[in-house]
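Missing here is one protein chain; the remaining ones are kept as they sit in the complex.
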Amino acid sequence: MSSRARLYSTGIFALGIVAVGLGVSNPYEQQLLTIIGIHTLLALGLNMLMGYAGQISLGHAAFFGLGAYGTGIFTTHFQWSPWASLPVVLVTSCLVGYAIGRPILRLSGYYLAMGTLGLGIIAHVIFREWDTFTGGASGLVGIPPLVVGRLVLGLGRTGFFAVWATVVLFFVLCGRLVDSRIGRALRALGDSPGAAAASGIHTAHLKAVIFSFSAVMAALAGYLYAHLLGFISPSSFDFLMSIRMVTMVVIGGMASIWGSLLGASVITLLPEWLHVFSDYEMMAYGLILMVVMIFLPQGLTRGVLDAFQRARTLRGAASS
Amino acid sequence: MGTQKPFLAIDGVSKAFGGIQALYQVSFDVQERHIHALIGPNGAGKTTLFNVISGAFPPDEGSIRLDGTDIQGCPMHELVRLGIARTFQNVELFAGMSVLENVLVGCHSRTRCGLIGAMARWPWVVREERRARQRAMELLDMVGLADSAHKRAVDLPFGWQRLVEIARALAAEPKLLLLDEPAAGLNAVETEKLSRLIQHIRASGITVLLVEHDMNLTMDISDRIVVLDRGRKLAEGTPREIQSSDAVMEAYLGKKQ
Partner (left out) sequence: MSEFLQFLLTGITTGAIYGLIALGFNVLYNATDLINFAQGEFVMLGGLGFYTLGVVLGWPLGLSFAAAVAAVSLLGLLLERVALRPVKKPEPLPLIIITVGASIFLRGVAMRLWGKDPYSVPGLTASAEPVKVFGAAVMPQSLWIVGIVVAFMVGLHLFGKRTLTGKAMEACAIHRNAAWILGIPSDRMVLLAFAFSAGLGAVGGVIIAPITMCSYDMGTMLGLKGFCAAMLGGLGSHWGAAVGGVLLGVLESLAVGYFSSGIKDAVAFLVLLGILFVRPAGLLGASAVKRF
C-alpha cells in the first residue's frame, strides 16, 4: 500500500473509532470492543513475526502474561504507580524477547513451533505456581487502574479510547515498519532466508529483533488488560490463548495489518455469537476454524478481497 | 598487471557432501577488475565453490582471502558488507515483492535504518530511503528493467528475473560479483545484452567471477578461465589457451562436438 493510502485509511479508521466510541453506550458492548482492541494489538504484533518474517510462535501468550503479571506484581506487591511500571515492563519484555528469540529462532518448522509452545507452557506454569507473587491459580486481584489527571480508565468508554488509541498508534507504526528497510528485510526473510542472507541481512539478529518487537506489543496488551480489568488469572495466558493468537493472525490474514483487526474481531466475537449454541459452542468453534482454513487458507481478508475481485470480473463480463 | 597481488585467492579448498567430493583442493587467484570464468560439466562443483566463497557453508579445508584478508568463517551478511555479492543458479527472488523492492533489499547492507528509525521516520531515514530508491531505479535502468519496477518480480519472464537478481546484487555495492549461469534461459539478443552488461559492470570497477555454460559468451568476455571437473581444477588460462587445451576439449567441450 502506498504511504498516502495508508494515511487516509488510518485517518478514516480513527474517525470510525471515535464514532463507535461515542455511539456505543452499552457497557457489555464497550467491554467487548475494548477486548477486541487488546486482541488486535496481540494479533498485530504476532503478525509482524509470523506473517512478515515467516517465523511461527505458539507461545506468545507468555509475553501477554509477562506484561500483565509484570505490572500486576509491581503495582500490587510493591505499590508502584502504573505509569512507573510501564517502561519497566516494556523494556523487560524487549530484553527477554531478544534473549529468548536469539536461540529459539535457530529452530525452524515444527521444532520452532514446539519450542515456542514449550515456552508458553513454562510461562503459564510459572504464573500458576509462583503464588507468593502471582497469586497462584486464583490469580492476582486489586491491580490499580490507570489514572490520567482525574480520569480513571476502566472497562467502559475511557478504556475503549485508551486501547483503541494505542491500536491506531501501532497501526501507524507497523505501517511505517512494513514499508521500510526493516519491513522489506522481514519479508525477504519470510520468502527466502538464503537469498535474504546473501543480500546482506543478518537473519539471526533480525529474527530476534522482530520476536522482541512482537513480545513488546504483547506485553503492552497485557499491561492494558491488567489495568483495565484490575484482575488477572493464569487461565488467560495459557496454551489456548497462544493458539487463539495464532488463529487470529491466520484467520484474519498473514502479512496484513487490517487482517489482524479482522482476525481479532472474529475470534473474539465468535464465542459470543456461539453462546446461543450453548453445549455445541466448542464444536462450532472448531468447525469454523477448520472450514475457514480449508476454503480460505489465505485468511478472510484475502479471501473476501478475492471474492470481490471475482464478482467484479463477473459483473464486468456480464455487462459487456 | 600479471604480478599484482590477487584480489581473491582460493587456496586448496575442498568440500564433500557425504560421499560426494564436490570440491577437491581447488586453488586459483582472481585479479582485481577481471572477468574470471569458472566452467565445467554439470556437477563439477561450480555452484558449490560459489556457496563456499559467499559463506553459505564453510569449506572442509583450504582458505579464501579477499583483498588480503582471510574470510574463513565469516557469516554471509558480513561478507556482503565486505563486498561479495552473488546471484543464484535457480533464481531466488523474493516472490511477494515488486521488482523495485527486490533491488531495495539488495541495498540493505549499505543502509542503516533500524526498527526504531523505521517507525519514527526521522528525516535522515526519509533521506536514506529516497537515496536507496534512486539508486535502485538507476540499477534497474542499467539492466533495462526500469519500466517493470512496480511489477511483481515473479511475474517477469525468467530471463528478466536473472537481470533483477543482478541488479539486486549490484545494489549491495560489491567489489566482487559472483554470477551463477546468468545466461541460462536467455535468447541470443538477451545474451548479447548481458555480455555488454557484464563488461559494463567490470568497467565500473567490480571484479566478476562467472559460471557459465554458454561458451561463446564466456570465451568472448573472460580475461581468464578456470576449468573444474568432478571437483578438481583441470586447467586454467586465457580463453585462447583453454580453447586449445586437449584435456579441456575432451572433458567438457568435447561432449558438444
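Labels for the chains are A and B, by order of writing; each one numbers its residues from 1.
Rule of thumb we're sticking to: a residue touches a chain if its C-beta (ideal position, glycine included) is under 8 Å from a C-beta of that chain, and two chains touch if they have at least 3 such contacts.
A quick note: this is a predicted structure, and the numbers were derived from the prediction, not measured.
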Touching partners, among the displayed chains, of the absent chain: A
Option from A:Ala43, A:Ala68, A:Leu119 or A:Leu177 whose C-beta touches the chain left out: A:Leu119
Residue among A:Cys94, A:Leu169, A:Ala204 or A:Met293 touching the omitted chain: A:Met293
Chain not shown: contacting residue from A:Tyr8, A:Tyr111 or A:Phe308: A:Tyr111
Interface with the unshown chain - residue positions in subunit A: 50, 54, 56, 103-104, 106-111, 113-115, 117-119, 121-122, 125-126, 128-129, 239, 243, 246-247, 250-251, 254, 279-290, 293-294, 297
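Here, only the chains that are shown with their structure count from here on.
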Separation of mean Cα positions, subunit B and subunit A [Å, integer]: 41
Residues of subunit B touching subunit A in the complex: 54, 56, 75-77, 80-81, 85-86, 88, 92-97, 101, 104-109, 111, 113-115, 117-119, 121, 125, 128-129, 132, 168, 172
Residues of subunit A that touch subunit B when the two form their complex: 173-174, 176-177, 180-185, 187-188, 190-192, 194-203, 209-210, 213, 255
